[in-house]
Structure formats: structure tokens, C-alpha cells
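First the structure, then my questions, so here it is.
Here the complex is missing one protein chain, while the rest keep their positions.
Labels run A, B and C following the written order; every chain starts at residue 1.
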Amino acid sequence: MIISMKLGATKEQIEDICKRIEDFGYRVHSIQGEERVVIAAVGTGDVTHCLESLRSYDSVESAVRISAPYKFVSRQYRLDRTQIAVGNTVVGGDEFVVIAGPCSVETEEQIMATAEAVASAGGKVLRGGAYKPRTSPYDFQGLEEEGLKLLRKAGDAHGLAVITEVMTVTNVNLVAEYTDILQIGARNVQNFPLLKAVGRVDRPVMLKRGLSSTIKELLLSAEYVVSHGNPNVILCERGIRTFETETRNVLDIQAVPVLNKLTHLPVVLDPAHSSGKRDLIPQIACACVAIGADGMMVETHPNPESAWSDGPQSLTFDGFKKMMDGLKPYLQIWQANRAVAVPS
Amino acid sequence: MIISMKLGATKEQIEDICKRIEDFGYRVHSIQGEERVVIAAVGTGDVTHCLESLRSYDSVESAVRISAPYKFVSRQYRLDRTQIAVGNTVVGGDEFVVIAGPCSVETEEQIMATAEAVASAGGKVLRGGAYKPRTSPYDFQGLEEEGLKLLRKAGDAHGLAVITEVMTVTNVNLVAEYTDILQIGARNVQNFPLLKAVGRVDRPVMLKRGLSSTIKELLLSAEYVVSHGNPNVILCERGIRTFETETRNVLDIQAVPVLNKLTHLPVVLDPAHSSGKRDLIPQIACACVAIGADGMMVETHPNPESAWSDGPQSLTFDGFKKMMDGLKPYLQIWQANRAVAVPS
Amino acid sequence: MIISMKLGATKEQIEDICKRIEDFGYRVHSIQGEERVVIAAVGTGDVTHCLESLRSYDSVESAVRISAPYKFVSRQYRLDRTQIAVGNTVVGGDEFVVIAGPCSVETEEQIMATAEAVASAGGKVLRGGAYKPRTSPYDFQGLEEEGLKLLRKAGDAHGLAVITEVMTVTNVNLVAEYTDILQIGARNVQNFPLLKAVGRVDRPVMLKRGLSSTIKELLLSAEYVVSHGNPNVILCERGIRTFETETRNVLDIQAVPVLNKLTHLPVVLDPAHSSGKRDLIPQIACACVAIGADGMMVETHPNPESAWSDGPQSLTFDGFKKMMDGLKPYLQIWQANRAVAVPS
Partner (left out) sequence: MIISMKLGATKEQIEDICKRIEDFGYRVHSIQGEERVVIAAVGTGDVTHCLESLRSYDSVESAVRISAPYKFVSRQYRLDRTQIAVGNTVVGGDEFVVIAGPCSVETEEQIMATAEAVASAGGKVLRGGAYKPRTSPYDFQGLEEEGLKLLRKAGDAHGLAVITEVMTVTNVNLVAEYTDILQIGARNVQNFPLLKAVGRVDRPVMLKRGLSSTIKELLLSAEYVVSHGNPNVILCERGIRTFETETRNVLDIQAVPVLNKLTHLPVVLDPAHSSGKRDLIPQIACACVAIGADGMMVETHPNPESAWSDGPQSLTFDGFKKMMDGLKPYLQIWQANRAVAVPS
């Protein structure tokens, strides 16, 4: 920790602070600058509590930690990148994994047709919501367990792993029964009881970044899951909220190389939710491959114009196929690069 | 709804869209502008589904609703403002309600001393967290039921109503047993299962705006609670996330008059979480009264420097007392204005 | 400066960095933490250049300065607050200064009538644009020098000081001839040649915060003006850009107490540009007084519905009068507080 004292802090105040720091088990180095005193604290202890305490003193200007606030998810903790096997693919491995499907599971016919379209175009994981987080209480809220069954059936029929969102602690076990990956939605990225609950099950988790989560907060949310026992977390950047309104959100594509420096967890992108517009997705998808993400999630629906949700950002089957065809040359480069990447 | 067709939309495409709108039960007015066709849809129907569907057509440039997406919380639905009795005060009534207490309930001694300080300085509601949403899994997570008991005891001993946060559906009934107001934290503002659950209990709810919630989204979250049966919702603006880092968040004080135009629900402000800095709070508190809010929530602790959480933004008892004294002349104006306000 | 070395930085890299710092004239304190080495640099030197250099090394994780990057505008540089006399009032003195007038000077009749309305309701400074920054090239761009003359005439006729915006270096002298305060608009807050130019004239400057300026950047822009010779700078918070769309901008009212801690310069607020909506302004204005600002700027127009610009946020004369009447009790508190404020 580095603690900057206020201008004009007295000798007594500085000694008080040094003593307080030592009470937490740290050693202190006090440095007299031109303007003010800066104290460096070295050691191990309850850093969060210590920082909060120091910031509460009127004599302290600021107190910042130097070490990362997360442990298990950091690059230092684990040298090789986490690989997560689902169905017949591996997220974080030597394949760019495309996850696709409707926003919501609506009918058996719809999800079966979609699974076929996804599988035949090269997708590896089938998505489909059974419990839907909707901003308005008057919007369709999902088929619930019936939706889970249909999703599982469709995935099995076409050799696809399946992913679906879980929204509440009480449903975690039920949803985990039917799905290969538990999705935590952007709105629940700091729903800590839910993070703990999915940390206790034996199912990979895909954690979506919140609309205004910093990258550090996203990693701390992942740390909740991992520290409760579940090491298999996939991070998903899906666009952040800014002042721009031409697109639904702004895709923070730079987050991919940043996360690759900070964590060993795999990272996927969601250009459907970031753009909100079907016609933009194929071009953005190319950039998602080129930036070096581990995969991508998009929405596809047999008839977007009659979808119960997210129609404007859902690709038709034909559009999905064309997007996948357009990705092929980029995927070749991706695989060539991945093949030579030394585990670091 | 107003639907703008793309430039160059064909006659067939326009007819398709009109037919689609009529299928949802609306009447259409098609208007040929200089550049493009605009369609107005009038009537009642499943507006969300209809909008999503229309936006899914390639021939449609945009489709927007004119009516508000919420109903029960709107100013039109209820002409007088909602008044919520808690303890010996009324939120939304003729008193500016000050809610105060520690971030977390820590010990019986701490919460009893705080209750006394709050009551003697004029506070009406005691706050204190028993279940804490912490960004890091390694931070203090709260005393849980023991904390609830201590909070209740302290409130009762000093004639204060109490408020505490509920973080998960499974705890709603337990927390409701001990508290007068259930707080939904900023991170759970779109935790829809939780909103539904607190909508089903007979306890007032204070709903905090999310870090990046729009005012409209906040009202839609309130609509979840009210539409599930609980009309007693207090809205709380607690700062939004922006690029500025001098303060923890930016207090959107303009949200108060905006909300007063849009909804009949009471509105309180939280200058502790918006500023994050103890020394700024007394001055901001004056503005919170002057803007016409129904109340305010702050943090106070017997010894902020040893608080288990939020020490930097916690007032000492002496600081709390001084803040309350500084508010007095503003509260006189507040009450004079409130007395003449005609219910509108 | 505090420099954090990367995890695993070698002894040679650390020595290189220490040497580099010493080359800039600083003394170094190297501290071996549990995880990494942190270096404190003490002394005086070209801190910006040194920081940029250090951050360019691959072995450096981060390098931050401890001292403020501005000097003349800081609270440390000058203990009493800056008071700026304009016309028959003083900004930063013992009067809350209301600046009002139309967005643009349109006609002699319009500006004369407005000056009368402003003066009779208690305003002290008349605003009016002669050169208008308009987002679209097709919008009204101002009456230019003719507008300056009319503004001056109207101010003189009613005993008001006048303020108007200057947009380009070549106009600074001309505008300074006619006006008492030169306004630098939000869009020009980092137009450095313009800041230097107004730094060289003998006229107070009102500097508006940019839509996405941090408070620190605003102070650095003020430092441009002051360091070029003009100490009379008024800072104006006028709303920042966020994701919220109910209001034109979000008024960062907390910036007032923050700025009062950091700088001796006076601070005014602009609730017209922050809200963008006439009916919200009177309530926000009360909060502008209560937060302890030195003044406030609003727009008023004889007939907002036919204003050439900013009509939606312009008060009618009657509305302006009512707002001023509503402020009276708050102004009494303001003055009582100001009277006892010890210069610090």
C-alpha cells in the first residue's frame, strides 16, 4: 500500500498512521517528499480493511493498494491458460468456439430448427434462455423448466453443448441439471449470493461483464466463483454503457488483450448485445476473431421478426451461415497463431 | 408507436409493416414525408413485442413507443404522491426523513451507540447492513441474522424505524421479519426475481438506482415491485458511474425534479455513496434538502477509522450532529414549501 | 512519484529505472514489497517528462505523481479565495451572483428588454451570445460584432456587467473591448491557443467545464489561463455527459465542494445547460445556492418559443422572476454562512 498524507499533516498524525498500519501487520517506510509525506506499507495482512481504515483518517489524502485485489483468477496464480471442456469442444483451447441460438427458447420446433442451423454452420454451443431477465415486468419472462428441457433435447439431437442463464440461487441446481454452461447475466455480475452459489456447483460458468463493470470488478466477480470452488469460469465482454446511442452498447474490444494479460481465464465476446443490430454483426465478428478472443456468442432465430425477444439483433439462419463463412479466413489465422502460442 | 421506414422502402415493404402492426391490434396512419414514410400506430396491444418485431424488419429504420413503458408508478396513474409510514415518520410526507447508521452492523455496542446518536440528532430511521454486497469475496460479508436482531433491538431502544438490505430471494421473509424497510441495493436494481419477491411482501421497499441505470430503468424496476403487489416503494438516487474520479460517483441531483414529474413515489438521496468522502457530505446534504427530496441517507459510525466497511464516507457522531444542525434553516424552507404544495 | 515495477522485474531493470529517475534530478527510495518493488522519487524536476519516460519502460507497471499537476490555481498557492470584481458586484465575494440573459443576442429590442428583466429581478450580469458554437453548420451562428455592441448597450442601460463567449484567438481583443467577462465554452475547454490568448488580456474569464472534462483537467485548463498572466478565472460546472437522457446533461453538483477544496477560484453553476428543460430549473437553482456555489448562470428570453437558440431551456421573464423570488430564503442562509466563513 502507498499512503499519501495530506499537506501539512503533523508529526503526530504521521506517527498515528504508521502505528495503525503496523497494527495490521505491515512494515512501514515513511518518505518525506518536497510537499508531503508518503508512506509505503509492506507485508501481508487484511489489506482491504486496512485501506478502508486509513482512508477514514482526516490526515490521509489517499491510500492505494499495489497488489491486485484478486488472486485465483490472476495470471500469476496460474501460468497456463484455463481450458474448459464442454460437449465436444474446449473453450480456451485450440478452437474459436461459436455459441449461437435464440434469445429465448420459445417452442420445440423453434429450438430444434435452430440447433440444426447452428450445428451445420459450425457452431459448437447452443444458447437459449429459459429464464429471461427483462427490464419491464410486462415482457415475456421465459418458459422456465420446460425451456430447459427443450434446450437440452435440441443440443443433444445435434451434438451441441448448451448454455442458459440462471438468475436466482434457488434455481442453480435445477438449471445445472440441464445445461453444460451456466450463464450469469450482465445484470447479475455483482449478485454475490448467486456468484457464490454457482461457485459451489460442478458446471462451467460464463460470467458476463456488467453494463458499467470495470475490468477489475469483472475479475473480482470471477474471483467469487473461483474462490468458492469452481475454477471453470469463462468471461464475456458484451458491451458497456456509454453516451453513444447509435449502437445498444459499446463493445470494449480492447478488454480482450487486457484480460489476457491479467487472467488465465478464457474470454469470449458478444457482438449481438454490444451492437443490438443484426446487420453490423458479421463485420464485428471478424474483429472478434482477429482480436484473439477464445470465442463468440451470437443470436440466431428461424424468424427474427416474430421472435419473442431480441429479434432486432438476431441473425436469420441464412445470415448466420453467411457470417460463419465470412469468418473462415480469419479463423485460419487464429488457429495458426494459437498453434504457435507458447503457454505462458 | 412511431415507425420510420428506411429510405427507399418499397410500397410492398410498407404494406407488410402496416399489416404486421394491425395484426398486433393497432390502427395505422401512414405519412409520406419528403424523404421517407413514417407510420403512426394507435391503440392498445402488446407494445413491447410489437416494437421488437418491427425493429427486426430490414425495411424499418426505427420504431419508438410514445407512451411510458411503466404504468403503476407513473404520475398519471396516481394523482397524489405516495406516502409511506414507517416507525413514527412518513416518507413522502411533511417531514424530510433522515436515515442514518453504520454501513454494517458490527457489534451490539456499536449499533446501540449509533442508534442513540442518530435519534438524538433528529434522524428517524436507523440503517445497518447485516448482509453486505462486497465487490471482493475477501471482504467482510455481514453478521447475517445476528445483525438483523441487533439492528431491530437498537431501533426499538431509540424509537427509530430500521432499514437493511436484502440480497437474495431466500432471505426476503427473514429480513422482513426484523426490518421496517427492505433495501434493494444498486447492484440488484435489475435482479428481477428479487424485485418480484419483495413485491409480494407487506414491507416498504427502498430501491437504489444502479450505477448505470437510467431513470426510466429505475422506474421499470419499481414497476416490478409495485405490479407484484407492493405499492410502497421509495426510490434512492445514490450517484451514477461516470469518468470522474474525484468522487466515488456523480450525484445526479437533477433526478429528483425529473422523478417528481414522472412518478408519485417518494425520492431520497444518498450523498455518502455518491461522494465517498466524509468531508463533502454536510455541504451536499444542504443541496439534498433544497432540491426537494423526501429524505436522505447517510452513514455514521462511532469510530469510522475502525469501521469494517465504508469508513471513509462515515460521519463521526459529532460530524453527524453538526450536519444535522447545518440543515436546520434549509429544513424550515423545506417544510414551508411542503405545506403549501397542492397535491398534483 | 511512486513507481511500481512489474512482477519479476530484474535487479538490472530496477537499477536502470532508479538511474533514469536520478537523471531527472530526483532522489530514489526503493522498497522491496512482498510481490514487487516500488520506488518512491522525491525532489523537484520535470515531473511530466519523467513520468512519461518511466511509463515507457516495459519493466514498469505504473508511475503516478503525488503532487498536484497545477500550481497557481491550487488552494496551497493562495490561501484566500479569489474575488473578481465585475460591474457592481464581486464573483467569489459576499453575494451570490446571478448571470442571466438570452442564449443569443437577436435584436436590440430583445436584449434591452431582457436586461431590464434581469436587473429588476436581481441579476447582476447579463449574458448573450454574439458568436455561437453550434453543432450543426446550418444553425444560426450569431450577430458577431453587432451583437457585442447591443449586449454592451443593454448592460450599460441597466447597470449590469456583461459576459459573452469568445471562440477564436483572433477575436479575443475585439470581444474583450465590449465585455466584462470573457466566456470560454465547454467545447473550447481544451482549446489551448485560445486559453493562452485569454490568459494575456486584462479581463476576467469564465471557463466552462467540458462535457467530459475531469475536475483535474478543468483545473489544468484554468492553469493555462492563469500561468499566462490572467489570475481572474471563474470556473463553471454546466453538466457532464453520461448515459442518462432524461436531462441534457448531468449536473455534477458535488464538483462545487470538491473544487472549493482544491482551488481558490470561484465556482458557478449553469442549471440551464445541465438540465436543458425550463421547468426543472427553479428547483435546481435552490440546490445551486445551497451547495455553496458563488453564483449561477441561467437563460431568459422575452419569448422562448421564438428564440433563435436554446428556447427549451430559457425561462420567460415571469419564470425568471419567480425563480429569483423562490431563491430568496436560500440566499439569506447563503449570506449568513458566507459572513462567518473565515478566509482559509
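Throughout what follows, contacts are C-beta pairs under 8 Å (C-beta built on N, C-alpha and C of every residue); 3 or more make two chains touch, one makes a residue touch a chain.
Remember, predicted model here, so these are calculated numbers, not experimental data.
Asks: Sort through B:12, B:34 or B:80 and give me the one touching the missing partner chain.
Replies: Residue touching the absent chain, from the options given: B:34.
Asks: Specify the residue from the set C:66, C:176 or C:220 that touches the hidden chain.
Replies: C:220
Asks: Looking at the whole complex, which of C:180, C:252 or C:310 touches the chain that is not displayed?
Replies: C:310
Asks: Which is it among C:36, C:149 or C:187 that touches the chain not included here?
Replies: C:187
Asks: If I consider the whole complex, including the chain that's not displayed, which of C:78, C:158 or C:228 touches that chain?
Replies: C:228
Asks: Which positions on subunit B touch the chain that was left off?
Replies: These residues touch the chain not displayed: 2, 4, 7, 29, 31-36, 38, 40, 42-44, 66-67, 76, 241-243, 245.
Asks: List every residue of subunit A that touches the chain not included in the displayed model.
Replies: So the residues of subunit A touching the missing chain come out as 212, 214-216, 240, 242-247, 250-258, 261, 274-275, 279-280, 283-284, 286-292, 329-330, 333, 336.
Asks: Which subunit C residues would touch the chain omitted from the figure, given the whole complex?
Replies: 20, 48-49, 52-53, 55-58, 69-70, 133-141, 167-170, 187-188, 190-194, 196, 210-212, 217, 220, 223-224, 227-228, 241, 278-279, 304-312, 314
Methods note: only the chains that are shown with their structure count from here on.
Asks: Identify the chain whose mean C-alpha position lies nearest to the mean of all protein C-alpha atoms shown.
Replies: The most central chain, going by mean C-alpha position, is B.
Asks: By mean C-alpha coordinates, which chain is most distant from subunit C?
Replies: Here the answer is chain A, farthest from subunit C.
Asks: What whole-Å value do you get for the distance between subunit B and subunit C if each is reduced to the mean of its CA atoms?
Replies: Averaging C-alpha atoms per chain gives centres 31 Å apart.
Asks: Using mean CA coordinates as chain centres, what's the gap between subunit A and subunit B in Å?
Replies: Between these chains, centre-to-centre, one finds 27 Å.
Asks: Express in whole angstrom the distance between the two chain centres, defined as the mean CA positions of subunit A and subunit C.
Replies: 39
Asks: Which residues belonging to subunit B are in contact with no fewer than two other chains?
Replies: 212, 279, in rising order.
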